[in-house]
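What follows is one structure encoded as structure tokens, with my remarks underneath.
In this view, the complex is presented without one of its protein chains, the others remaining in place.
Up next, chain A:
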Amino acid sequence: MAKVTLTVNGRTVSGECDDRMLLVHFIREKLGLTGTHVGCDTTQCGTCVIHMNGRSVKSCSLLAVQASGAEITTIEGIAAQGELHPVQAAFKEHHGLQCGFCTPGMVMTAVDMIGRHGGQLDEATVRHELEGNICRCTGYQNIVAAVLAANQQMHGATRQAAE
């Protein structure tokens, strides 16, 4: 057994776990944050994407102990005081989700993608960047539309603030 201490959604938490426990299971079972999902066994589907130290990672591809000391943000941690994050709002506006199972991973990937590209996103780039997230319901079209809309809103807003 190992003791893991980390910061999750701004709060320091710790828990005991099996040495071999994956981070995603630690988040779901030990912390009760069930918005992060498990959809495959091979790091392909992306339903488990979280942010670790500011970067999107697949939480099924890390042991919980490897995340000790890290800053983690999960899907439960990105909406401020009940307001949807612009990416979440764009997914709703553009019907970028159906069953909702891939959605948390999609949103976490999209937030990171928009952050990394500094406003320079087009359809081809978004589709390429979504390689690691599988959705079986939407055919991706509305997800792509949502990411592009959120990108425009977030970077448009930034530019406005700077002007």
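Here, contacts are C-beta pairs under 8 Å (C-beta built on N, C-alpha and C of every residue); 3 or more make two chains touch, one makes a residue touch a chain; residues count from 1.
Here, contacts and distances are computed from a predicted model.
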**Chain not present in the shown complex, as UniProt names it (candidates "Peptide/nickel transport system permease protein", "Urea ABC transporter substrate-binding protein", "Cytochrome C" or "Carbon-monoxide dehydrogenase large subunit")** = "Carbon-monoxide dehydrogenase large subunit"
**Item:** Option touching the unshown chain, where A:L23, A:A67 or A:C135 are the choices
**Value:** A:C135
**Complete:** Sole touch to the unshown chain from A:S59, A:Q88 or A:N151: residue A:Q88
**Request:** List the residues of chain A that touch the chain left out of this view.
**Result:** 18, 20-21, 28, 33-42, 44-45, 47, 74-76, 79, 84, 88, 91-93, 95, 97-104, 107, 123-124, 126-128, 130-131, 133-144
